[in-house]
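I am attaching a structure below and will ask some questions about it afterwards.
A protein chain is absent from this complex, but the other protein chains hold their places.
Labels A, B and C are assigned to the chains in the order they are written; within every chain, residues are numbered from 1.
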Amino acid sequence: MITVLFFAHLQEIAGMEKLTLDVDQISIKSLKQKLKEEYQFKNLDQIMFAINEEYATEDEIIKNGDIVALIPPVSGG
Amino acid sequence: MITVLFFAHLQEIAGMEKLTLDVDQISIKSLKQKLKEEYQFKNLDQIMFAINEEYATEDEIIKNGDIVALIPPVSGG
Amino acid sequence: MNQNELFKITKDPINIEEVTNKVIRREAGAITTFTGTVREFTKGKRTLYLEYDAYIPMAVKKLAQIGQEISEKWPDAITAITHRIGRLDISEIAVVIAVSTPHRKDAYDANEYAIERIKQIVPIWKKEHWEDGEMWIGDQLETKRYPTGKPEEEDLV
Partner (left out) sequence: MNQNELFKITKDPINIEEVTNKVIRREAGAITTFTGTVREFTKGKRTLYLEYDAYIPMAVKKLAQIGQEISEKWPDAITAITHRIGRLDISEIAVVIAVSTPHRKDAYDANEYAIERIKQIVPIWKKEHWEDGEMWIGDQLETKRYPTGKPEEEDLV
């Protein structure tokens, strides 16, 4: 099981703060595909991903128990 | 009459905060000479002068009622 | 001084003095403090208020990482950063960055480095609220906007 967190406009699109997926392991790339096919996300091109609070690349593998976050371009400061 | 103000180490050399000179008008250059000859100041080369709170050049004339200040190199901040 | 408190995300108003005091020390003669406030007009458009969202634990980690990067580039520098989230009205403080160094030049440079890095790597987002709408601002250059409050068709394709 992995947890996927949404922030900012992605949270509004998703209509939720988080999603729990019953998968044992999945690459960022595959998760992205899954979110586009099975959820409301049509474009995630500009979105970064974090695994357990660290930025992750497309080919990194999310494992059971990990927390993944979708990070849209930031605008703090 | 003009008033001459001393600060920092010049105040310590002069042993006073100010001096009143009974002159009607005098150039900065002449005042400098006078301070060296008649008072304890041996060297005023690095000292700037201000007339009525504005920096003044050597040839400017101090007039009756003016306040002159000897400004050693500053070290604020 | 608790190291954890140098980098903070808060829902409460930020006190400039408090953040600055965290980095004042006997060896440092210069402290620069950057305060980012909510500006009323951006490119002629009037902001009513802002809303900030953050991925809090990761944001705190990334602020600490910026502090670490600064310590590597300017070995004698100490950094403290507090960023506020939630609703902020005009002139309210969104972020305070304080950097202390023995000499002043470094304090300016390191502080400017910190704000640039915040706008690159810290997961915090702002939503602008105008008279005629609202949008999540998409990146540091503010070139990516969602005028309807959600991404446009072109952003979703």
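One rule holds for everything that comes next: a residue touches a chain if its C-beta (ideal position, glycine included) is under 8 Å from a C-beta of that chain, and two chains touch if they have at least 3 such contacts.
Everything numeric in this text was worked out from a predicted model, so none of it was measured.
Taking the complete complex into account, the chain left out of view touches B, C. From the set C:V38, C:A77 or C:V122, the residue in touch with the chain omitted from the display is C:V38, counting the whole complex. Within the set C:I70, C:A107 or C:I137, the residue that contacts the chain not displayed is C:A107.
Where chain C meets the chain that is not shown, the touching residues are 15-17, 20, 24-42, 90-91, 102, 104-105, 107-108, 111-112, 115. Along chain B, the points of touch with the absent chain fall at residues 5, 7-9, 11-13, 41-43, 46, 50, 53-55, 69, 71-77.
Assume only the chains that are shown with their structure count from here on.
Remark: chain B and chain C have CA centroids separated by 50 Å (rounded to whole angstrom). Taking each chain's centre as the average of its CA atoms, chain A and chain C sit 24 Å apart.
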